[in-house]
Every structure is written in C-alpha cells, then in structure tokens.
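Sending over a structure as structure tokens; questions will come in a sec.
Shown here: the complex without one of its protein chains, the others still in place.
Moving on to subunit A:
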C-alpha cells in the first residue's frame, strides 16, 4: 500500500512496517465503518420492545447467558472490529449514565448510520452530514423538553414510579411478575433515596440471588444479607438486638509487616512465648465482648479475615457469635446499615463504634447446606437488599440485570421527575418536529436533518416489527394520527391492548433517558462519519 512515490516510482515509507498494514481511505473507509456499525445494531434490533426476543451468548468458557439487555449482549459478544467496539462503548455509556435504554441507543445509532450512507452516496460531504445531525439532535432534544410532563409523586404515592419501572421491565423475561418487581425496585430506591438532595446512591442497594423457589418469592429486605454462616456450628442462629463489632483484623496471632524472626533458644523462652500466645487470644476475645471493661460489648462479631480454631472456640465459649471471611464491600454495607464503624484493631474497639441491628438470623435453603445470614431492622435502614429467587442460574442473572435497569429508572425519576411517553411516541413526535424544522434550513444540512427524522422513525418501526405488526402501515397510521390530532402521545400498540394512546397504556420513559439516547447516538455517529482513514495491522 503505497502512499506517495518519488520521481523514480519508489514509494516513500511513512509508517513503520508499512507493507504489513492494511489501509482504507476516503469513502471506502466510511462505508466500511458504517456497515460495521449497522451490523451491530442489526443484532440488537430484534431485542427492542416488549415483544423483543432474547439472545443466548456462550462465553469462551462455555457459560451461558440469556439476556435482553443491550449493554450485556454487546459486552459479552467479544467483538473484534474497531467500529463495532465503539458501538459497544456507546451502549455501555448509556448504561453507566442512565441504566436503561441501552438497546434503543444502539438501534438509533445504526439507523442514523444507515441514512448517512445514502447521503454519502449522493455525494454529500460527511462533515456536512455530521453537522446536520448535530442540528437535528438539538431540535429533537428541545422538542422532548417541550412535550415532557412533570410527574408528581411522594412517599405515599409511589404509583407513578411503579408504572415507569413496569415499562422498563416489560421487555424483559421477568414481565410475568413485573408489578411486584417494580414495586420492590421503587421501594428499595425510596428507602435509600435522599429526597432533599434528589440523590440516590445505588451502591446502598444490594442485589443478591439464589437459585430455587420461584420468581414470585423475590423479596425486599430492609437490611443486609451475607452469604456466610456462623464460624462455629454451635453458635446461636438468631440474635436479637445485636450489637455488632465490625473488624478488619484477623483473630490470629499478629503478623508484623516487617520481616522478623523470634528465636527460641531456651526452655523459658519457649514457655513465655506460649503463655503470651494464649493471653493474646484471650485478650482479643475479651476486648470484643467487654469493651473498655464495661458491660456494653458486642453480641456479634463480623470479621473480614479468618479465625484460628482456638480463637473460634474462645468466641463460642464466651457466647459471642462470629462470622468470618466477610467481603470488603459487604462489610462496608453492614457498617452503613448498622451505623457501626469498621475497626482495624482490637484496641480501638469502643462501645460507640458498634453497629446495631434488631435481628440477625441464619436462614437455610433447600436440601443442600446453603445458609445465609440476614441482618435486619438495622439502626440506619438506608441500606437494603433485594433478594431474588428463580428457577435457574440464568434466570437469576437476567432478573438481576432487569432489576438494575428498574432501579436506575426509579433513580432518574427522583433526580428529575420529567417523563415522556414510550411505545415510540416520543420518537415519532420528534421526527415530526425535526422534519418540519428541516425546511427552514438552507443548504445541504437540510438533507441531513431530514435523514435524522427518518432515522428516528426506525425505533417505532422496529417496535412494530418485533410485535408482529405491519411496520410501515402502523407507523404511518400513528404518525398521521399524531399530526391530525396534534397529540404527541400516540405510539405503537405493542401489547395489542387496542389503543394507541400511551397515556392510557401507562407506558412511560424518563426524559433524561430519552434525551441522552439521542445525544449519545448522534455523538458516536458524528465520530464515525469523521473517520476517513483506517490503518490496521493485516491479519497474518
């Protein structure tokens, strides 16, 4: 692949090992990139909407994931193409930012790319296309603000939140019990939400799953579950009004960080060392039990590290239940929930640093020896756990992902309670607005803006297609209805309910989610359009 030649016809070498690299330039590069982007969005297209299908993914190690979540599909797909990777990142950033709508954003980007290709074929410069898209996206986002509605809710009236979460869960396999799951998600978010500051820390919601029983048994626990059991089989399985010492030091003899040796060269030394060791163990346990030698000590010890069997027995003997090998994240959650402090050394244990919980109990599942520890009625109930049950591992995993989406949606609504209507109605309405605005722009951008409007139509079209409706017929009917009645709330009737009015169907999406979708998709498409040269090492 030569770039330039001197007067004798020999190529100049510009890039290191130039002849081993393959290169694509100009329109070819753009077309190749566009087709890669389209390929990715084509995979996701059938997953869109309440009647969307799932994908089965087999990981390199042979594990199976069955999912409907765009971000998860793309993440596990193991793509190799650079542009495809961009699309994967696009969906992930939607996931991080909003949590929902990860499929929609990729489908929209794919549609934008597809229409850009037509424009390129007609000889319009890619930068002009990109600029046109930019303008159009601004129009669309403004229009969304215009048609959005405020949705009032408070702690006593959570119905609007539940309805929105149900829209999200509708497209997942868990839609059988979307009502109860949506309620769980909303309650969980409200439990940890800071309504004053309109902020929600989703880290405080732990989503745990265990196979067995059925989906309906999924429950919200105002407290923490830990997948651990008491360190000694004979410790009490239930503790009421527990005072919890949260330790990050092992119940073991100390190991100084500096390298050292304790030399034993006489019998006396051997014996003193032994006594010291015994005293050390005794001290450790005593410190937890009777902090500062007043009787206000802990009634439960939760430790990040292991126990020596001697220490274990001493704990048991002093009637002090203990849990070992609790992970760091769980430890933090327990500390938050019980209002305790994580204590790195026995010496620093004081009564104030203990956490408090109304009830700690061990619960067994099924016929195997699975046990879990529930810490409930905590002093500070700001940490909650959603405990998922389901028929098999894949079901649990998929439920976890769905719950995560629902949690994100509820959080977004608390941050900003504006909503738009779903079922493709927002896209159709934007498309109409963009189309109308297009005519006002002089110049080549006008075409790009029109193409943007067409691309927006692709989402309701895909929805209709997945629901087994006639895509073009349905879309045009809904569109004309919107324009005729000047009502932006008509969408695709995916569930065959009989009305196109999304207000009656109670299908909502968050405003920020929708706006973010349009902005992110436009950004990525602009980036892809600007690439005119791809240099990559050749396959060998």
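One rule holds in what follows: a contact is a pair of C-beta atoms (placed from the backbone, for glycine too) under 8 Å apart; a residue touches a chain by one contact, two chains touch by 3 or more; residues count from 1.
Note that in this section contacts and distances are computed from a predicted model.
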Chain excluded from display, named as in UniProt, from "CCT-beta", "Ribosomal RNA-processing protein 4", "DNA replication complex GINS protein PSF2" or "3-ketoacyl-CoA synthase": "CCT-beta"
Full-complex contact with the absent chain, from A:390, A:424 or A:491: A:390
Candidates A:13, A:195 or A:364 - the one touching the absent chain: A:364
Residue among A:283, A:309 or A:473 that touches the chain left out of view: A:309
Residues of subunit A (touch criterion as defined above) contacting the omitted chain: 24, 28, 32-33, 35-36, 39-40, 43, 46, 51, 53-62, 64, 66, 68, 73, 76-81, 83-84, 173, 176, 211-215, 232-234, 252-256, 259-267, 270-271, 273-274, 276-278, 280-281, 308-310, 312-314, 316-317, 364-370, 390-395, 468
